[in-house]
Structures are given as C-alpha cells and as structure tokens.
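Let me begin by presenting the structure, written as structure tokens, before commenting on it.
Removed from the display is one protein chain of the complex; every other protein chain stays in position.
And then chain A:
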C-alpha cells in the first residue's frame, strides 16, 4: 500500500533462458528420416523374429496332465480325498533325444496364487529368521497364525500352509527295469532368495529354533524336516519352499521342480519309455484345478515362446511394408522436402 516503486533500472535479464531462446534441436519427422528408419527397424525386427522363431522351434516341451479327472487315467484313484498317501504312476514315451539340460516343472491351473489376501498372508520377518516373530507371527498370517492350541504356526500364513506337496520320481524303463533318473533340486529358486531374503534362525540344530511352535496345518512334516536327504536344504531356505513362496503372476502357472543335469542324463533324456511315480497329495479338484508336469529345455531366450518370434516378424514386415507404401506415396506426390 505504501509501497513505492522500487528499482529504477529493472530491465529484464537478456539471457537465452529468460528470453526463451535457448539453443534447441528441432527435430522434424520427415519422410526422409522415417522411411529409411522404418526399413532399418523392419529388417532388424525380421532378423530377430527369425532367430526367435528358429530358437523357439528347437525347444522341446512335454506336458503331462496327471490330475486324474478321467476315470481311466492312472491317478483317478487318488482324487478321492479320503485316500491318503496315494501313489499313482504315469508312463510316457520320448521319441527322440530330449536335449539337456532338461527342466522339470509342475503346473497348476485355475489356482490363484495372486489372491491379494493370500499373497499378504505371510510374515516376512519370520521368514528372514527373526525369532521374535516365531512366537507371535504377524497378523497378516490370519487365519494361520496359531493353531487350535494357541501355539504359533511357523511358517505362518496361507502361502506356506498351501505349499505344493506332490512328489515325483522319474524312471526310465530299460527292458522292463526301472532306472531312476537323478533329479537335481539345487538352483531351482532365485539365488537372492535362498542367500539373502530368506534366512533360517542362526540356531543349531535348526530344530531347536522351532521349539514351542507348530508346523503349518497342511504340512506333513515341520519346516526343519522338509528335506530329509539334505540337512542344509531345510527350514526357510528349502528350495521347494522358496519356489512356492514366489507367487505366480497368473492363475495358470508352472513352477520349477527339478533339473535333470546329472549322470547319464546330463545331455538330456534319451528316447525311450519312462515312468513317473507320483505321490498324490495336493487336492485341486475342489476348485476345478488341474495339475500337470512339464519337461522342457531352455535356450538363450528362456522357454518356448512362439509369440515373441511371430510378433517380431509381423512388426518387422509391417515396418518394411509401411516404408514401401510411404515410398510409393511420396514418389507419386513428390518429396516435399527435396527442392
């Protein structure tokens, strides 16, 4: 109000910025750039597409559904939930060498591991070996925090409780005799998961850490006895457990079960008859789910995926066609940029 006019000389600064005259690159997408650019991109894409397709073609995949929905299927007998410790056996034939290393997956369909409540139902502190959370697990684990006797469940929560517990023995039938194919259970989960993210409590023997706790309701054995053959593969860093704990993104998913990398089978599964003995524990029919096993080998691009190669081919050829169309159009109506 009483403010007097300040500063007599208030000429604006004459800098490039204040005058909006910063040196600037002003690209114009013109036909002269776009057409060659499209040709280049198109060709590159076609090249990649071809490489992807060829690679994808060479990848072998074999899927076997063992849910046992059909009455005739070998596992039908196990679908009855009253039968416990049910075993069934599926035989299959490989026509030509299944090149190694062969990866052995199990797959579940219509199984929503990505339910929000389900996904939240775990206690990360507990799983990183913090003993405080053994006695009082996080509330997210509800309804699997404590059992009926008010004892804390470790590992708590729905994910752990619903861990996949079918097991498989793969044998090759050589002249009627079974030769068990050695399965490698190491390195099937993320390295960072079993080395950093998930930790067992630093108490030896591991069993003692679990004093006063109970195993998840659906588990046959407590966490410290998950792998009876390898004591180091127990507790929260059990590889199967880790694979299960990494939730699948979609309701039809596959998870890595074993790798076939040893002995006679290091180069792959030779042609011949095989039998897969399944310990059938995991019920899926109640929610109309399916179970299957998948054998596959992988390449530089990972597993088999025709989509990627086709997409690249289509887009690549599209680019080339576009540039040809543009070329024709511009040839006809003259290049406006070339005077």
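Observations on the model:
The rule is simple: a residue touches a chain if its C-beta (ideal position, glycine included) is under 8 Å from a C-beta of that chain, and two chains touch if they have at least 3 such contacts; residues count from 1.
Basically, contacts and distances are computed from a predicted model.
Chosen from "Phospholipid-transporting ATPase", "Sodium/hydrogen exchanger", "ER membrane protein complex subunit 1" or "5'-nucleotidase, cytosolic IA", the protein name that UniProt gives for the omitted chain reads "Phospholipid-transporting ATPase". Checked against the full complex, the candidates A:13, A:132 or A:150 give a single residue touching the omitted chain, namely A:13.
Residue in contact with the omitted chain (choice from A:146, A:178 or A:247): A:247.
From the set A:146, A:197 or A:290, the residue in touch with the chain omitted from the display is A:197, counting the whole complex. Considering A:66, A:105 or A:224, the position touching the chain not shown turns out to be A:105 (whole complex).
Although one chain is not drawn, its touching partners on chain A can still be listed: residues 1-3, 8-14, 18-20, 22-31, 34, 41, 45, 48, 52, 61, 101, 103, 105, 111-119, 121, 124-125, 128, 138, 142-144, 158, 161-162, 187-190, 192, 196-197, 243, 246-251, 253-256, 259, 283, 286-288, 294, 296, 298-305, 307-308, 311-312, 315, 322, 326, 329, 333-334, 336-337, 339.
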